[in-house]
Structure formats: structure tokens, C-alpha cells
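Below is a structure I'd like to ask you about.
A single protein chain has been omitted from the complex, and every remaining protein chain is retained in its original position.
Chain nomenclature is as follows: A and B, assigned in order of appearance, with residue numbering initiated at 1 for each chain independently.
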Amino acid sequence: MLVIIFRRLGQSVLVLFLVALISFLIFRYVGNPVDNLMGQEATLAQRAALEEALGLNDPFYKQYFSFVWNALNFDFGNSYRGALPVSDLIASRLPATIELALTSAIFALFFGVITGIYTAIRRGGYLANIILSTSLIGVSLPTFLIGVLLIWLFAVELKWLPSFGRGDVVQLGWWSTGFLTLSGIKSLILPSITLGLYQLTLIMRLTRSEMLEVMRQDYVRFAKALGLSSKQVNYKHALPNTLVPVVTIAGLQLGSIVAFAIVTETVFQWPGVGLLFINAVYFVDIPVMSAYLLLVGVLFVIINLFVDLLYLAIDPRLRDSNSSE
Amino acid sequence: MAENLLEVRNISVTFKTRYGILKALDNLSLNVKKGEILGLVGESGAGKSMTGAAILGLIDAPGQLSSGEIFYKDECISDAPEAVRGHEISMIFQDPLMSLNPLRKIGDQLVETILTHMNISKSEAIKKAKNGLKEVGIDPSRLNSYPHTFSGGMRQRVVIALALAPEPSLIIADEPTTALDVSVQAQILDLLKKLCKERGTSIILVTHDMGVIAETTDRVGVLYAGRLAEIGNTREVLTDPKHPYTRGLVESTPRIDSNSFKKSLFQIPGSMPKLDAMPSGCAFHPRCAFASDICTKKIPPILHKRAACWLLENGEL
Partner (left out) sequence: MRRFLESDFLYDFLRAPVAIVSFCVVSILVLSAIFAQFIAPTNPFDPASLELMNGFTPPLEPNMYTGEVFLLGTDDQGRDLFSAILYGLRISLFVGLMAVSLAMTMGVILGLIAGYVGGWLDNLIMRLADIQMTFPSILIAMLIFGVARGLLPPELRYEMAITVLIISIGLSEWVPFARTVRGSTMVEKEKEYIAAAQLIGLKKWQIMIRHILPNVLGPVLVIATITFALAIIAEATLSFLGVGAPRTEPSLGTLIRVGQDFLFSGEWWILLFPALTLLALALAVNLLGDWLRDTLNPRLK
């Protein structure tokens, strides 16, 4: 088991170095740090001096490692727009995105698993079929369209919920939270549903098909033959075996929640890192793009690693078999 | 009546597919007496396992028990088979690797089963579980082991312990040794037979192995294409088969004891019909050397309480 963990760690570090390389290439060669700092009217001599001072004439590997070193110290340079340090920008925006992503992930996992189990157990039932057909539309509906339609219904027509922003936030140290105010929580509802709906349908369909698969297995039939109640069979035998792959996929989906947060944040003008990133793309703000890529890369690698470890923790077969390798 | 523990009366199992309705079991009747071992033998797809699943109501959709009744201790159970599962009738499946929940310790699975059927405390249930393991030859200290730490034969022992834990009167063993090494097969069968004899538990043993039938069972039913071809005392059926199919099965089984060793094995020509291409009349007639006109037209009933063959209508075969 330790071997596996170390191998995974090694892979993760490798991926991180590659992501850092891409970030660096974007940072160094797509953007031009000198233009950024000096503006067009600087003389050639001034530019050359700055290039030397920034280390742009150093060998490639040296520049790369200084980039990684700076990144490890949370130094990503300054944004082209407003000239603020990128790390400050990201730090001030991160809480909003994390709160949104977590809320919608929990929403998607909770309702996805419940409806998945329901549609598997009540296979062919009236309500189950309705849920299934609706989910098909859900898969085809682009995230931004869900958001726009929700705004239209709940913000414009019914006026129940706010259509943009985070509402009032409470500052806890450097972390700003919307969980502690009523307007903050109300503002969170529509974006979370928008962001979570696709994952919800995905998790539901996965749970359902896994559950149906597991219910065909001999150990479930055996449990039934032994006279266990359908509750015991469904929830103690079928469900845990269903959840192993579901948890894995759901964990990996956290990554795509972070990515689709960009879309949701744009629709709802949610002040998170996604909105920061899309504006950076729009205005070709290279340092912000490069830092965002690095941030997301680290996040994804951590999520993947965590899911792998979780998988090891859930399944006793893996726990033992790996030690004998 | 009372000597019959289980009576299966004219059951049919059908599957609705896009090609029409297929009959996996067609008008099948049989009974199991108290304490006896009834073998069910036939090729794969003949409906042996389906019979076992039908008795406990474990047929997977889209299949269903479309007609017939099943009586257990003179009560009809085919409407609510859940009521007898476990403490009256339990079942052992073919593949011990697949029969145990991989995520739960075998002790938990045993205790859960015991507690479901008996009104006893948890510590008593654990004691019972340990006893059960000891009886099947497994060290009771392995109560907290996961299934994957056992070999195939050991797992089938655990499965037997589980099936016996609720103290059923009938066990349906569906090819319990097919997935195991040959060297382990006999051990498992002997164990099952011994434990059931001690308890007076009846067994329905589903197998395709005539050798197992000969060694283990008291009576045997031969299935062909979802229908009962022949049923009777094992010794009689094997030494004096009445149905041409049974005869073919017996003659195609290798023996070491007799002088038939040198002869090449008998083969039944052709293969069993698929369910979507069933011949009219007797399902066996295209392969039967004795087939006559009536065999192609009418399905033979069980004649002389022994075999479903028109040859028996005019006396002995």
C-alpha cells in the first residue's frame, strides 16, 4: 500500500512539474514581461537593463526554476491590469469560489446519490422514469443556459432570489464568507444549483447504473436468498459496493466543478477566481492566466491523489492486495 | 402430502424479448421429500438454475414466473417467496468468489444473517457464527477476515456456513462445486451432504455433472430445454434410463470402473435447441434416434411418473 501511495505521489509531482512548465511557457513567451512593466515608450537601453534585471537572459532551466521557486512563494508577478500582485488578487477571490464549489458539490453528491438509488430500486416506476427523462435534458443543457433560465425564473419573474453577486459577506481573517448572512446564503442558492446540476445528473446516472449492476451480482442474490430484508440488501450490501466507483468519479468531478465555476461565476457575476480568469482571457492578462493554470493544476493533482487514497481506504481488497505487490 | 417438503406444480418462466416471449421453463413439476437430496441435471441453458431461482423468487427481470404454483410445507409460497428465504429455504450459488460481499467481513455477514432470523443477542449471534465456521472447517478466529483473504474452496465453506446459519429445511445448491478445483469439489460436496444429513435438511443439487449426481443424490430430475425429461430414483434412472436423452447423457459420461474404458464415448448428435428456436412437439425429437410422427407434433407429458417420452405410452422402452 505504501508503495502505491509513493508511486502516486511521484506521478503527481511529475504532473505538477509539467503543468508548471506550461504555465511558465505561457508566462514567459506568450506574455512579454518587459512590455508589461515598461509600456511602449521605454528606450531600448532601458528595456535591455530590465531584461537583465528580470533574468530574461538567463538559461531556460534557470528561468524555469526561478519561476517555480517564485510560485512556491506565492509570487506570480503583477497583473497587467491594475498592476496588483496576482497572488493578492487570487487570495481575495479564492474564498468565493471555494464556497461555491463546495456547496454545489455537496448538493450534487447528496441529491445525485439519492435519486440514483431511487431510480435503481424503483426501476421502471412512474416517478423514476420521469426523473430519468428529465436528467437527459439536464445533461444536454449547457451550464450557462441553466444559470440564465434560473435567473429568469427566480430572480426576474418571481423575484425570490438575487441574480448576481455574493450578497453580504463576513470577514474572518483573510477569508470572506457568505455562509453567515441571510443575503449571502440566498445569493449562493442559484449559482450552486447551476453549477451542481450537471454533476447531479452525472452522479445520478452513475449511481443508478452501478446499483443495477451490483444488484445483479451473486452476493446480492445470495443475501436475498438468505432472507435478509430488502432494506438490508439494498442499503447494507448493494449500496456500499455501488458507492466505491461513485465516490471516485464524484471526487474527480470536483475538478470539473472548479472549471465550470468559471461559467457560473460569469453568469452570476460571482466574484471568484473563475471570473478573474475569464476576464484575464478576455483582456489577455497573461500573469493571471498562468497563475490560474498553476493553481488549478495543483488543485486537480491534490483531488486525484485524495480520491486514490479514499479508494484505498474504502475497498479492503485494494488495501491488502497492494502490499503483496 | 406431508412427506413432500416442497411441491413445484406446473411452473413456467417466461422472458419477454424483442423477438417474442421465450419460455425458459415450461410446465415443470417436481417435489422434494423431507431429508432427501434431489439432483437436477441437464446441459447449460436447460433450466436447472432457473428452477432454483424460481422457487425462491429470485428471477431477474425481464423474466417472470408466468404460471404454476410452488407449495412449501403445504403452503403456497410462489406469491410471497420472501417469507421463506433463509430460515426455510436458502441457496448456495455457483461462484464462491462472487457470493460474498467483498466489502464486509465474513463475521458481519454471518451475524447479520443470524440476527435477521433469530431473536437472540448479538454476543449469542457471534457465538453461533463461530460455531458455524467451526462446523464447516474454518478457524473461528477468522471471523474478522474479509472474503478476499480466503481461497475459493474456503469461501464456499463460508457460503455453506451462511446458508445453514438460519437453519433452513431446504437448501438449493446451484452448481456449488463447478467453479472449484477438482481436488476441492469432493470435500465441499461431502461437507454439504454431512451437515445436511445431521440436520435433516433437504437439498436440491443443481449440476451438469452426472458423476456428482450418482455419488450424492437420492433422486434425480433430468431437464432438457426448459422441460422435465425424466425424474426418478437416482439408481434407477442411471442404470435404466427411460428417456432417450437421459440414456444419451448416461452413455456419454466416462467411467473408469467398467470395461467400457476402451470404447469411444457416446455422443448425442446435434445440440440443445435455443429458446427462440424450439422445435414443435418433443423438444428432443430432432436429436432422437427413436423419434416418430407423434414426437414432432405433441409435447409428451410425464408418463408412468417417470419420463416425458411417447415411447413409454406403449409400455417399456
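The rule we apply is simple: contacts are C-beta pairs under 8 Å (C-beta built on N, C-alpha and C of every residue); 3 or more make two chains touch, one makes a residue touch a chain.
Since we're looking at a predicted model, the values are computed, not measured.
For the chain that is not shown, the touched chains among those present are A, taking the whole complex.
Within the full complex, the residue among A:Phe6, A:Trp69, A:Trp152 or A:Tyr235 touching the omitted chain is A:Trp152.
Residue-level contact of subunit A with the missing chain is found at 15, 18-19, 26, 30-31, 136-137, 139-145, 148-149, 151-152, 156, 163, 255-256, 259-260, 262-263, 266-267, 277-278, 280-282, 284, 286, 289, 293, 296-297, 300-301, 304.
We take it that only the chains that are shown with their structure count from here on.
Taken in their complex, subunit A has these residues touching subunit B: 123-124, 216-219, 221-230, 232, 236-237, 240-241, 244, 314-317, 320-321.
Residues 56, 58, 60-61, 82, 84-87, 90-91, 93-95, 98-104, 109, 112-113, 116-117, 146, 148-149, 159, 162-163, 165-166, 172 of subunit B are the ones touching subunit A in the complex.
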